[in-house]
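With one protein chain removed, the remaining protein chains of the complex are shown where they sit.
Chain nomenclature is as follows: A, B and C, assigned in order of appearance, with residue numbering initiated at 1 for each chain independently.
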Amino acid sequence: MQNDKATNEKINDDLLRPLRQTGWAWRVTVVVCAIFLLAAVAAFAYQLQRGIGVWGINRPVFWAFDITNFVFWIGISHAGTLISAILRVTGAEWRRPITRCAEAITVFALMIGGIFPIIHLGKPMLFYWLAPYPNERGLWPNFRSPLMWDFFAINAYFTGSLIYLYLPLIPDLALVRDKATGWRKTIYAKLSLGWRGTQRQWHALEKAVQVMAVIIIPVAVSVHTIVSWDFAMAIQPMWHSTMFGPYFVAGAIFSGIAALILAMAVIRKVFHLENYLQPIHFNNLGLLLLTLSLLWFYFTFAEYLTTWYGNEPHEKVVFQSKISGAFAPLFWTMVVCCFVIPMPILAIKKLRSISGTVIASLTVLVGMWLERFLIIVPTLSQPRLTFNWGSYRPTIFEITIAVGTVAYFILLYAVFTKLFPIIAVWEYKEGLTVSPLPHPHHDPAGATIATAE
Amino acid sequence: MKRGLKIFLLVGVAILIAVWLAWRAASQPVAPDQPIAYNHWQHISKPDGPQLDCDFCHEYADKSAHATIPNITTCMGCHEAVKTDSPEVQKLAAYAQRQEQPKWVRVYFFDPEADVFFSHKPHVKANIACTDCHGNVPQLQKMRREVKHTMGWCIECHRQRKVSIDCYVCHR
Amino acid sequence: MSETTPTNKPQWAMVIDLDRCTGCEACVVACNVENNVATVGAEEAAKGRTINWIRIERYFEGEYPDVRVKFRPVMCQHCEEAPCEPVCPVYATYHTDEGLNAQVYNRCVGTRYCANNCPYTVRSFNFFDHVWDAPLQKAWNPEVSVRSRGVMEKCTFCVQRIKAGEAKAKDENRDVKDGDVTPACVQTCPTKAMYFGNIADPTSEVAKLSKSSRATKLLEDLGTKPKVIYLNEGE
Partner (left out) sequence: MTQPILAIFADSQEAVATARALRRAGLTRLELLSEEPLHAAIADEEPKSRIGIFAVLGGVLGAGAALWLTIGTAKGLAINTGGMPVVSGWAYGIIVFEVTMLSAIIAALARMIWEAGLARPGAMQHYDAAVTDNKIVLVVNCEDEQTRQTAEQLLADTNAEMIGK
């Protein structure tokens, strides 16, 4: 039942190679991303010094890029823990090589998403006033505010996701500990908490992961529902919608899977893990992406149809500006990116290849960013009293910060792959033992057998 | 590893000492030097002194938002004749002669960023002793800030006395 | 958020007779001076960052040449069921027991959520620190805060005047009555289009006018229960 020695060494070698060797591509990525990140930090420093007026926001468009990015990144975070948990709970065997890539996305996307509510404040240094802590003023946060719900939901999700990433990492940390030398060994020894791999430990680990998966699914759903309620709780036209919760959750998983496919494609190429991240994984995730593309279209259609048919004047104004007015180019780009391009690519089996799903994912990410922007800005720029209509144009500072956070994400991810095995080694090996999938390593002739479908 | 631990401990101790010193400095009563070394004890508590009441000098405390510091002519009302040999009174006389007011340094005040609008009048009318908020000024040789006027301190008293703790009572 | 407990405190309200409003904007000027409202400058104003606690909305009706201009002074409506209040995460905006929608500047962290949820768009944000050209800062009203950067601000119904009026009534050991409190805009209105008083007192002018058949409230269908009552123009 154990894999033979050669296979085992090959797997260790392949999956730990990123930790041992550092390629030039990795270095270039890190340096470029660090430069962009520094630019964003500089932009934020300038904003701290001058005031938030360096952004393009105004009255009545008080939120724009900041909250768009916030919702976008929180959406991306649904790639990982949620998908990984669903696949674990349903016992989908093909999940094994992708769970860790996914869970890491969640943690980093939440770290970045969580930055925006802080830096968008008029007084960013006072963000801690949102936390309930005893203070001599006798003041307490207002738990009725959706922003407080956000605070609790994101903290719960972040903590949960971090633990959920960490638990299955422990045996791999022990593996790295045994293979490493010097100060690295000390660090990995500390991180692996003295893992020996006794059956009692395995038992506890599997049980804990199972329990966490069950708990984390409702938390993940609640997080993006609450993010949607930031808007839906407000009585502004086209925000005050009952279906925003599920609409946002579907959108979040949609963009999340797209991010996961992209990350996997990059990892596959950079670290030469073609034998581990196989076309079947892209195919299966592509099918999920297709489902969510259809779901997204259905939700969007339902949302806009009811607005159009209801013909409520204030809502109609916002509706028209998106369909045929100032926001129409962005709106139709969104529809093309979220549905028109990815749907056929993903629906046609021949096109659902690795490069096909990557192209679909790229357009989905662009489309979903636009979707969030189009939910926020058109509503705000056309308030009920027409005298106050406004417009919005981002400044270089907002754009720099937005680009910088993308770079930050890539940077965090790159560093992560350097420090920890990006594919769960023990889970992968266990998968080979538990259900002997036709696998290249088992093929004595070396010819790749078609993967199970 | 051993050396690293030592450095870590040393830095930790240094930080602790620095924090303690800063905290001690911050909790010291604030006692700025005044243009004239006015002695509250001498005017209020000294057995053979004039035994003034607070509102003899701070006469608008019960009438307006500000308690007010007296005009120099109030001082000169007595010091035209009393203790003219004291060097501090001579300083006072010199101010009077130049028809100039000494630039007293405020001891009790709110940070302008706190947006607090405090009024003495309702507090005096509610029979709150001056010493409740300003410490034992009658016994002070040199005026200093003995009570910290933090928001929690204000609120606590408002709660005890069942006075409104509406934000608009103080902030606007 | 639905139930409100009765209180014996005065309930401040305003009545604006649109028949009398000429759109002269004297109220706007009076408000700016009384409440230390910052002037942001032309460049910022072009970006839509003016700060006004009261504004005159101007609407045109009819087709040329038969055009009518309508004016409507709009300030914070001090809604009884204010949408801005529950969304503030730090209680920087809340309802006082005198029916005022309060904004506490030094508690505000600047999430701007309140402004997004205000259907009347009456909330202004301090995007920058404001510069007051000398000697204008000498004209600051000492009874009102000068708002710092990063906080929301809006009409307070001249709470400093309300507090002063209430203190005066207390000194005289009586309830507040009409004339004790006059906000700057009401005081300044040259056509006497604005009235202010305690709507809980049935004998007050605002209470009587609020029962007029011309009385309406802005965006009343939202259920915000505004405390500003507009008397529509008679035909």
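One rule holds for everything that comes next: a contact is a pair of C-beta atoms (placed from the backbone, for glycine too) under 8 Å apart; a residue touches a chain by one contact, two chains touch by 3 or more.
A quick note: this is a predicted structure, and the numbers were derived from the prediction, not measured.
Within the set A:Val30, A:Leu48, A:Ile163 or A:Leu419, the residue that contacts the chain not displayed is A:Ile163. Listed residues A:Ile215, A:Leu287, A:Val340 or A:Leu419: the one in touch with the omitted chain is A:Ile215. Considering the full assembly, A:Trp149 is the residue among A:Trp149, A:Trp296 or A:Tyr392 that touches the omitted chain. Where chain A meets the chain that is not shown, the touching residues are 1-3, 5, 8, 132, 138-140, 143-145, 148-149, 152-153, 155-156, 159-160, 163, 167, 170-171, 174-175, 178-179, 189, 193-208, 211-212, 215-216, 218-219, 222, 226, 426, 429-430, 433-434.
In the full complex, chain C makes contact with the omitted chain through residues 1, 3-7, 85-86, 91, 94-100.
The rule we apply is simple: only the chains that are shown with their structure count from here on.
Here A-C and B-C are compared, and the pair linked by more C-beta contacts is A-C.
A centroid comparison over C-alpha atoms places A as the chain most distant from chain C. The distance from the centre of chain B to the centre of chain C, each centre being the mean of the chain's C-alpha atoms, comes to 37 Å. Within chain C, residues 107 each touch two or more of the remaining chains. Partner chain A is touched in their complex by these residues of chain B: 150-153, 155, 165.
Against chain B, in their complex, chain C makes its touches with residues 94, 96-97, 100, 102, 104-107, 143-145, 148, 156, 159-160, 163, 167.
Residues 135-138 of chain A are the ones touching chain B in the complex.
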